[in-house]
Every structure is written in C-alpha cells, then in structure tokens.
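All protein chains but one are shown at their positions in the complex.
Per-chain numbering from 1; labels A and B assigned in written order.
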Amino acid sequence: MTTSAVTEKNSFMKVLSNIWELVKKIPPVFPIFFVLFIIVSLLSPTYSTANGVMAFLRRTAPLGILAIGQMIVLATGGFDLSMGSIVTLVCLVSSLLLANDEANTYPTIGLMLLLGAGIGLFNGFVVTFLKVPSFIATLGTMLAVRGAALYWVGGAPKGYFTDNFRMWGRGYIENVPLVGRFPIGLIVLIVVGLISWFAFHRTNYGKQILAIGDNVRAAKLSGVKVRLVRMSAFMVSAVLAVIGGVMIGGYGGVNVSIGEGLEMDAIAAAVVGGVLLGGGKGAVVPVVFGAYTLEILFSMLNLLGLPKPYKDSIQGLIIIGAVAYVAISQRKKR
Amino acid sequence: MTTTTANGRGLKKFFRSVSIPPVYYFLIVIFLGGGLLDLFYAGGQIFGNTAIMLNILVRSVALGIVAVGQTMVIVGGSIDLSVVFVISLTSVMSSYIMQGETSNVPKAILLVFLMGAGVGLVNGLIITKLKVNSFITTLGTSLIISGIINSTFSNWAGSVPRSFEFFGYATIGPVPFSVIILFLMIFAGWFVLSRTKFGAHLYGVGGNEEVARLSGLRTDRVLIIAHIICSLTAVLTGLFIVSRLRAGAPWVGPDGYYDLESIATTVVGGTLLAGGKGGVWGTLAGVLIFSILDTTFNQLGVNPYLSIVFRGLIIVLAVASYTIRSKKEAA
Partner (left out) sequence: MSEEEKQKMVNEQKPLMEVRNITKKFPGVVALDDVSVKFCPGEVHAVVGENGAGKSTLMKIMSGAYVPDKGEMFLEGEEVEFSHPVQAFEKGISIIYQEFNLLPERSVAQNIFLGREPTVLGVVDNRRMREMARNILADIGVEGAIPASKLVGDLSVAEQQQVEIAKAISLDAKILIMDEPTAALTINEVKMLDELISRLKERGIAIIFISHRLAEVFEISDKITVLKDGKLVGTVQTDEVTSEGIVSMMVGRILDHYFPPLGSLEDFGEVVLSVKNASNDFLKNINFELKKGEVLGVAGLQGSGRTELAQAIFGVVPFKTGSISLNGKDQLIKSPATAIKKQMGFVTEDRKSEGLCPQQPIRDNILLTVRSIQTMLTPISKDGIRRSPDLVPRLGEEVDIRTDSYDREVQFLSGGNQQKVILSKWLASEASVFLFDEPTRGIDVQAKASIHDMIRDLTKQGRAVLMISSELPEIIGMSDRILVMHDGSIAGELPPESSELDIMLLATGQNGNNGSIKSGAKGEN
C-alpha cells in the first residue's frame, strides 16, 4: 500500500513536472504581457473595452512589423540600424510625391517598396561581399538614407498624406461584430505576421537563417547558400521598414525626425521577445508580443501618472533585464 | 648633416611607433578633394582662410574627445552607446549646478565626473559580471539616463558663468583652447593605449579574451576601467558643449548623434569593431574627415543633407577598404 501511494505520488509529481516543463517552454514575454495588460485594464476602464484594445493594437502595429524585420536580421547574427531612416524616407518622400492626389497613393507606395528593397540589397551586398560588419554597414546607410530623404524634400516635410494613404496606419473597418471597429493597421500586421511566420517557421528559409546565425561554417558545409540568405534577410528587413513607415506616417503625420531611434525600439522589442544578439534564436509571435509588451508598459506608466520620460528608463531596465535573464539561465543550464 | 638624418630617422621611428593608419590616405583625399572644390567654386577662400581651418578643428572637438573614449572601449571588444546621454546629463547637470556662479564651477565639475565614473562602472559591471552583450547594456543604460534627464529637465537648465565659457571660446595665441584640449586628449588616449600596462592589456582582452586570461590578466577589471574612461570622456565632451552653448539642454547629446558617430569615426579610423586592433590617431583622422566634409560643404553652400549622405557612404567605403580582403564572413 505504501509503495502504491509512493508511486501514485511519484506519478503525480511526474505530471506536475511535465506540466512545469511545458510551462518553462512558454516564452516569458507572453505571461509578462498578459500580467501587464491585466494591470492596465484594472487601472483604466478603456483597456477593458473593445475600442480601447483596438486602439492599442492599432498604435502598436507598426512597431510589431519593424520588430519582425529586425528579428530576421538579428537571427542571422547581424544588425539593421537603417530601419529608422527608411521610415523617415518613406514619410518625407511620400508626402512629397503624393501631391495631395489620391491617385498617386499606390504608385508611391510601390515606389517606396522598391526603394526599400534596393536599400536592403545594398546593405546585404556591403555585408556579404565587402565584408563590412553589418553594424557599420547599416550605420552608413542609416546616415545616407536620412540625408537623401532630407535632401529630396529640401529639409522639411512637404505636402500632406492623402486619406487613402493614411488609412493604412489610422483607419478602422467599422461595424465589425464583437469588436466594433477593427484597425486596418492590425490587419496589415496580421498579414505581415502570417507571411513572416510562414516564411520563418514553415519554409526552409527560416531554418536556414537560424542555421547561419548559429554556425555559419556548419551551415555552409551543409549546402546553405549563405550569401543569398543573408542578403535576402536585409531586403526583408528594409521592405518591412517601408511598410512600417507607411503606417507610422499615416498614424501620426510627418516630421523630419519621425523615424529616429525606431531601429533601437525594434531591437529592444526583438530582444524582449527572446531574440539573441549574435544570431541563432528568434520567433515571429514572441517578437510581436515584445513590441506589445513595451507599448503596454508605457501605457501603464502613463496611467500610473509617471512622467512620460520615465518610459525610456523603464525600457532600458527591461531590455537589460531580459538579456541578463537569458544569460543567467543559460549559465545555469550548463 | 648627421643631425638631419638622425632627426629623419627619429621622425620615421616616431611614425612607425604610432603606426600611421591607412585612414590618413582617406583624410588626404578628402582634404585635397575639398581643396579642389574650394579652388573651383570659391577661389581658394576656404582652405586659405586660417579661421575656417581652425574652425574645422573646433568642430572636431566635441566628437573627437568622446571618440577617444569610444576607441578604448572598442579596442577592448566592447561598445558604448550610452555616451550620448552622458553628454546630455553632463550638460544639464553642470549648468544647473553652476547657475551662472563661478563659485559653483568646481562642485559642478566634480559631480559630473563622479556621475560619469558611476555610469561607466555600471556599464562595465553589467557587461562583465552579468554577461549582458555590451550593445544591449549600453543601449539600456542610455535609455535609463535619458528617462532621468527628460523627467527632470525639459528645456535649457541653468547657465554657465562667464568664466566657464573659457573652455569653449578662449584662445591661446591663435589656437582655440578647446583644440588644445582635444589634442591633449588624443595624446592622452595614445599614451594610455600604447604606453601603459592597462592599454596593452586592453588590446589583449579585445584581441582574444582567452589568451588574455591565460596570460594572467584580470580581464573583467580591464574592461570595466575602459568603460569608466569612456564615460569620463563623454563628460568632458558634455562640459565642452555646455560651455559653447552657455547652458545645458537635454537634447544636446542626441542632436549630435554622439553614440553612433563616435563608433563610426573609430571604425573608419581603422579600429576593429571586434576589438584588439586600432588606436586614437586613426580615430582623429575619422573625426577630421567628417569635419572637413561638413565645413567644405557648408562654406560652399552645398545642401547640408548631401553631406550626411556622403558621411554615410564614406563610412561604408572606408571600412570596406579594410574588410574586403578578409576571408572571414562578416555578420
């Protein structure tokens, strides 16, 4: 009898430990986000309404998209510092090219996407063929793109965004059952997220990116076309920066420093979402939640009545903490 | 005759001992290019004008001083993004404490240097003890400081007394005092890197931490000291800026992009981003390249944004000229 009790207890413990194993596999960013979200909705009733939640998701969508792009480059072991400048370029130059004519919207967006792809190609070329470390290569393009954008528009934003351009960042689909209004930006994030998720987790591409970031030599000896994959990663990141840029412009409006520092925000979101600098680790959904976590944190600080600038300090603590947590738990595993 | 050859040899030896980095060819090209543009479009009025030439140097002071510290950190295989807000914090802190009173100056200077040492210490400790990547660590501390500044100050804070403007505006003979300080800092940086044990150990830590450790070096301590020095140079840059502007403001650091620009000039100057190789003379050339570019374009009335574009392209080209032959994959 005692033995059976013991085994029963053991099997119970086993179930518990199995559950614990599963729980441990959940990226910490999910529980953190939900805890913060609950706190925020307790603090402010708007966050428990569909409208409030949708507004939050609309606001966060561009950073989510940028973070996905940044994550893909980070996973190969690189950096993309040119993202913020690409956003600036998109906002400034589009406002000029749109010329207040709705008919210009889609040609303009198309042109921006092409420009973005070109910038990404340049970054990739400089890194893979000229062997400049991506930190420096994309720092160079960051300056060049920002300078070019300002030069193009003559130093100050010109013109306005057309309504059908703004729609992507701030528009809603009205009268949606259950939630009422559904932000178009969120649809863009979902579409981009799904495509990225599919490419990253359900095609060879993502696995090759992770393999390169983890061990370039092994990847190469296993037949991975390292240069092609690496260059494409920079292109994806730049194109996503363009998409994010269209939405950011639409949401807020134009000013010359609109994209400044966004590359760092995107890196922070990716890192909070569990991406390792140096490559080899990354996943789309946690990274999007990394962006959500940073945003909800800022909302919470606002609601707590802390002065706005403190959000920077908290963001700083969070990213150091996130990486220290990974570093320490890695050391324990060994 | 014997003396001249001896001198010539001495000079050669000197150049070899500082080992002229290839970036000086770039500097010469930019200088000649600027001179030619000047000749064709401005009749040689820019490069023939001592005041403008001196202004190129003055323009280099703020970035040059902090780049000395950045060079040390990068030589050690680390990086420091937090300099940008250390500069801002220095400017507002010092100007707020001074409140236009000369008697407050020593107290202000002492406090900002203590602050800088503290930031460097924290950066170094997080990087070496918690093993957090230096990019993330200093991005984090940068954000933390930025929050502290922006929640305390939102505009010009305090002012500096007349006496303190000495740093920014005084000249000794024809030479601006600040330029002398810049060259003293470059010299000090060179001295520390090539004439002290700490410098030699820093190259060891940046070149190969394992080799450094097997040679009995205290690698953590070396890196922490490098970070403290780097933050202190940022403080000095902050003091220079506040003395030029006569008051401190939270945006002076980010407006100058001192974080990324100091890294860029360092790497353009030939210091390896991965560490273990490089020096401050190269960094000086990197800073001068940017200043010459700015000044020439400025004087010629060229759109300032084009000079930003050139800056970006020069960074890529200069670094590519060092890396293109490397057999290793870059990441």
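Keep in mind that, in the parts below, contacts are C-beta pairs under 8 Å (C-beta built on N, C-alpha and C of every residue); 3 or more make two chains touch, one makes a residue touch a chain.
Just so you know, these numbers come straight off a predicted model, no measurement behind them.
So there's a chain missing from this view; which of the remaining chains does it actually touch?
A, B
Specify the residue from the set A:10, A:100 or A:203 that touches the hidden chain.
Residue touching the absent chain, from the options given: A:203.
Could you tell me which of B:63, B:115 or B:217 touches the chain that is not displayed?
In the full complex, the listed residue that touches the missing chain is B:217.
In terms of residues, what is the contact footprint of the unshown chain on subunit B?
Residues touching the hidden chain, for subunit B, are 16-17, 194-197, 199-201, 203-204, 207-208, 210-212, 214-217, 272, 276-277.
For subunit A, which residues reach the chain that was dropped from this view?
198-199, 202-205, 207-208, 210-211, 214-215, 217-225, 228-229, 232, 276, 280-281, 333
Rule of thumb we're sticking to: only the chains that are shown with their structure count from here on.
Cα centroid separation between subunit A and subunit B, in whole Å?
Taking the mean C-alpha position of each chain, the two centres sit 32 Å apart.
Taking the complex as given, what residues does subunit A use to touch subunit B?
76-79, 81, 126-128, 130-137, 139-148, 150-151, 155, 213, 216, 226, 264, 267-268, 271, 277-279, 306-317, 319-320, 323-324, 327-328, 331
Tell me, which parts of subunit B touch subunit A in their complex?
Within the complex, subunit B touches subunit A at residues 126, 130-133, 135-137, 139-151, 260, 263-264, 267, 273-274, 303-316, 319-320, 323-324, 326, 328-331.
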